[in-house]
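The complex is shown incomplete by one protein chain, all other protein chains being positioned as in the whole.
Chain lettering (A and B) follows the sequence in which the chains are written, and residue indices restart at 1 in each chain.
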Amino acid sequence: MTALQYIVDGIALGAVYALVAVGLALVFGVMRLVNFAHGELITAAAYTLYLTSSWPKVFACAISLLVAVGLALLMELVIFRRLRYATPATALVTTFAVAFALEAVWLIAFGPQGKSADVLSSLNRTATHGSLHIRWVTITMVGVGAVLLAGTGLLLNRTRIGLEMRAAAADFRAARLLGVRANRVIGTAFLLGGLFAGVVALLLTATQPLVTPTFGLQITILALVGVVVGGMDRLVSATLGGFAIGFVNSLLGDVLPSSQGVFLTSFLYLLVIVVLVLRPGGVFVPGGASARVERV
Amino acid sequence: MRISRKSLLELGAPALLLVAVSVIASLVSVGSQQDFITALVNATIVIALWVFIGNSGVISFGHISFVALGAFAAGLMTIETIVKPNVMPDLFPFLQHHSVGNVPSLVLAALIGGIVALVLGAPLMRLSGLSASIATFAVLGITNNVLTYWEKIGPGAQTLSLVPETTGPFQALVGALIALVIAFAYQHSRSGRLLRAAREDPHAARAIGVRIERHRLVAFTISGALAGLAGGLLVHQIGSITTNQVYLDLTFLTLAMLVIGGASSLWGAVVGAVAVSLLDSFLSNAENGTDVIFFHLKIPNGGSLLILGILMALALLFRPNGLTGGREASLKSLVALGGRLPRLGKARHTV
Partner (left out) sequence: MSDASPALAVSGLEVRYGGVAAVRDVSLEVGRGEIVGLVGPNGAGKSSTLMAIMGAVSPSAGDVLMGGRSIRGMRSEDIARSGIALVPEGRHIFSNLSVRENLRLGLVGRRESNGVAKDLDWIQTLFPVVKDFADRHAAALSGGQQQQLAIARALLAKPDILILDEPSLGLAPVVVQAVWEALAEINRQGVTILLVEQRAQITVSFCSRTYVMSNGQIRMTLTPGDADNTERMVSAYFAS
């Protein structure tokens, strides 16, 4: 394993984490809501992949994406719509409750044992180029991540709905007073979040086909940490934060000897605390070290 | 500290509830007894949570780490010294060769909880809102990670067992009452009042010179100590402990208790803890099959978590101030409980 290998692997994992981060940040931007239950969208898509694993691959993937998007929109309609005017603390804890309730649903429906969703595991094959061994899945992660992130950028900057979303993220009430439809903007954020969660599920099952009730939880927690560390208030800094955490996670996982590897989680969390204390506005935000007016 | 008749009722009501639970625990069959003791231990945890969350308004996801530390500390130090080198050969010699009694272990648990809270909390207290919540979540993650893998201070991923089971109805009650009295004392102390004022309006508080960070740290430390105590009670109830038992599930459960009961008040904390704990015990039993009056009820594994999650979400959506409306126990509210529960509006804090 060469240094280049580590870096490429890091970029791939970073790209996946970035996709989770974007989903979280889009919803946070328009609603000021941190959705702990985002990970359940990933788990839902992964279990759908398991259920459809005997179908033609294209259909299996498409249905899984649809389920993630559908669940996201359902969450918004049934639960989060009512939280729009609640205190941020209440909203936060509610998403926590939703996450646990959904996890219980997976537990009841599929049991604690993992289920195998190996629809895309063929991507795990290696392509060799000189001394570089790259798995197809790594290339796919980087490629898909880049395309989706670029697409999001285009959507936000060049389309009307994107403009409305950016305005709503800056000043929701003023945006509504101009005629921006709250439901449409929030719905779009959840739709994109769900879509990206589904894509993340597809990418993750390629390397880890075993789906358990906590499948999406771990990556979501870390991605959320990355978002906060990068800077929640802006999409770019939030996504960079997600990417950075994924990158560091992969790198440290490769570089640290396995005996110390078990404490990797602690290193990352410690990093989070250090960053939050020293630069609470976010690492990737200019002027992030200065105290902000607390929004939450 | 002003103690008025109103205050005595505010302390007396939750105390009486705890005593009632303990009495019931002594009277029922051995099988059901554990459920009531669990309610008391959970009440201790939730009271600890309330001391910080209720007064500062900051949601902490990290308090179960202090429960964990308390549980492992108390458990480890009460296992017979003959046994320890065999089951945990990698322990620090100091830990391996010493043992303490029941009550000292509880004191130790509280001390460790408090000290770690003080040390870890000091840099975190200037964070607010979401950043603070994430930071406390990180604390939870670190504690869990370290306890699971560092075999010099504990059994690591394995179960810590052979801990003397000394927490019966009486010990659980004493622990819970101690926590209640300390929480009550803090609530009425100058620090507690200032912290609640700052919760309502941080800018105004700073403008008059309130050192919010310092008061938060006081609350955090006290709640860490109480949480540690609860951990000690917990390990002595079960007789064993694993890191999984004091991680995400317990965090969720105790937060649910606080929220459903009413996060702003001590009464809410106790009511929520007892009610939800008993419900959770009942539902857990139902997962194995239990008899309810006429029929046999069996819900699938995970059903208890689902029902609690839904309840918590419903409570937050429709009754964000909890069962007690976030108010302390008063004659009016206790009378109202007999008739109609008080109506609520949007999320509002009451002091």
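In this section, a residue touches a chain if its C-beta (ideal position, glycine included) is under 8 Å from a C-beta of that chain, and two chains touch if they have at least 3 such contacts.
Worth saying up front: this structure is predicted, and the values here are computed from it rather than measured.
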* Check the whole complex and report which displayed chains the hidden chain contacts. => A
* To do: Sort through A:Val119, A:Ala175 or A:Leu204 and give me the one touching the missing partner chain.
  => A:Ala175
* Considering the whole complex, which of A:Leu66, A:Ala167, A:Leu191 or A:Leu210 touches the chain not shown? -> A:Ala167
* chain A, residues in touch with the chain not shown (by the definition above) -> 160, 163-164, 166-167, 169-171, 173-182
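Criterion: only the chains that are shown with their structure count from here on.
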* Which whole number of Å gives the spacing of the CA centres of chain A and chain B? -> 31
* Okay, in this complex, where on chain B does chain A touch? -> 57, 59, 123-124, 126-131, 133-135, 137-139, 141-142, 145-146, 148-149, 202, 252, 255-256, 259, 300-306, 308-310, 312-313, 316-317, 320, 346-347
* **Contacting residues of chain A [partner chain B, same complex]** => 34, 79, 82-83, 85-90, 92-94, 96-108, 111-112, 213, 221, 224-225, 228, 232, 262-263, 265-266, 269-270, 272-273, 276-277, 280, 294-296
